[in-house]
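Presented below is the structure to which this report refers.
Up next, chain A:
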Amino acid sequence: MIDTAQKHDTIIVKEGVYKEHDIIITKPITIIGKKNVVIDAEAKGYVFKVLADSVTIKNISAKNVGKSYTKDFAAIYISRSNHIVIENVTLTNVFFGLLIEKSKNIRIRNNYISSKATTEAGTGNGIHLWHCSNAEIEENELHSLRDGIYFEFVKNSVVKNNHSHHNLRYGLHFMFSNNNEYLQNTFNNNGAGVAVMFSKYIKMTRNKFLKNWGTASYGLLLKEIYDAEIIHNEFSENTIAINLEGATRINYVNNTFSNNGWALKVAGACYKNIFKSNNFLNNSFDVSYNSKLNDNSFKGNYWSSYTGYDLDKNGIGDVPYRPVKLFSYIVNKTPEAIILLRSLFVDIINFSEKVTPVFTPKNLVDEAPLMQKVL
Partner candidate 1 sequence: MIEISNICKKFGKVQVLDQLDLTINTQGIFAILGPNGSGKTTLIKSILGMVLLDKGDIKIKGKSVLQQFEYKKEISYLPQIANFPNNNTVSELIKLIKNLRPKPTNEQELIERFGLAPFLDKKLGNLSGGTKQKVNIVLTFMFDNDLIILDEPTTGLDPISLITLKKLIEEEKQRGKTILITSHIMSFVEEVADEIVFLLDGEIYFKGTKEQLYSKTNKQDLEQAIANLLLINHD
Partner candidate 2 sequence: MIKIITYCFFDLVRSRWSYVYFSFYLLLSFALLFLNNDTSKAVISLMNIITVLTPLIGTIFGVMYYYNSREFIELLLSQPIKRSHIFIGQYLGVAISLSLSLILGLGIPFLLYGVLQGSTSNFLILLTVGSFLTFIFVALAYNIALTHENKIKGFGYAILVWLLMAVIYDGVFLISLVMFQEYPLDNASLIATAFNPIDLSRILILLKLDISALLGYTGAVFKSFFGTSLGLITSLFVLVLWVVIPIFFIYRKAQRKDF
């Protein structure tokens, strides 16, 4: 059928279950399903292979993509193709969902992609982009995959309004990808919400990182990343809201960290980060450092465990706040000590460390802690 179509034709697929696999598209066409179009690949391989520019696939369901440890089978495989639109597509029980290589100008909208991930090696990513640019990924739901969305060598792309949850590894994963933006997404119950590694100029705004807990569980994992903006995000009930390793020149503004194990865990080689106007609410630990050095600045944040006063009523506490507690230093060294969290003795040693810092960075202070939450 595809073979008989002309360039730029629109194929409308009739209702029904089609047992097909490895459908190869080599010319610019539009494929639109009517109601209830299901393509069952019966675990035999790819569903679509797109090898041409200007292809649109809409309103189609596909399931049971082949699984392989040697080949990256995908529901929709796109290679060296530009101006691609994938919309309203439902892909279930996939290995990879969308696997896109060396392509530009891609719109991926309102799709639903899921698998039944049990091990990282036995599952692929939901939307996997490699050497791509100018992709727009919006309003998709991705779950039970390895990574919900994976970017490697991708630039100038936007990830917006997606919901990525219950993925084994990351909800969204950047590797070597510069100048991208993701906003208004929700990442919950993933191994880690979002991992940004070896990347520059990433803007992260208005996302929600919720309930990412597990053994290596972060809301946001930053590793070797420079010059990023993290603004207006919400981090709630993560084991570690943001884990920083080699993160430099990043602005954290107007974020809210609530009920996390650690709001910020700083693991060395992090320079010139600026934390301003954030809310730190009821985290077991606000900030943890593994060294005594500090080159980052904290100013004008709201800390729910701040106990100072504001005599001049200017909204800024008169006593500086030290977000790093001695106990968080101890727990870094001896994780079992966590069992003493919130005990009177721990309060006492935290207090004495606050008065005379010995183990924690001396200059790590919020000189202007806010008295009221930032809205």
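General observations
Rule of thumb we're sticking to: contacts are C-beta pairs under 8 Å (C-beta built on N, C-alpha and C of every residue); 3 or more make two chains touch, one makes a residue touch a chain; residues count from 1.
Candidates were picked such that all candidates are chains of the complex that A comes from, given by their letters.
Everything numeric here is computed off the predicted structure, so don't read it as measured data.
Candidate 2 is the one that touches chain A in this complex, out of the options 1 or 2. Across the complex, candidate 2 is touched by residues 211, 213-217, 237-240, 258-262, 281-284, 304, 330, 333-349 of chain A.
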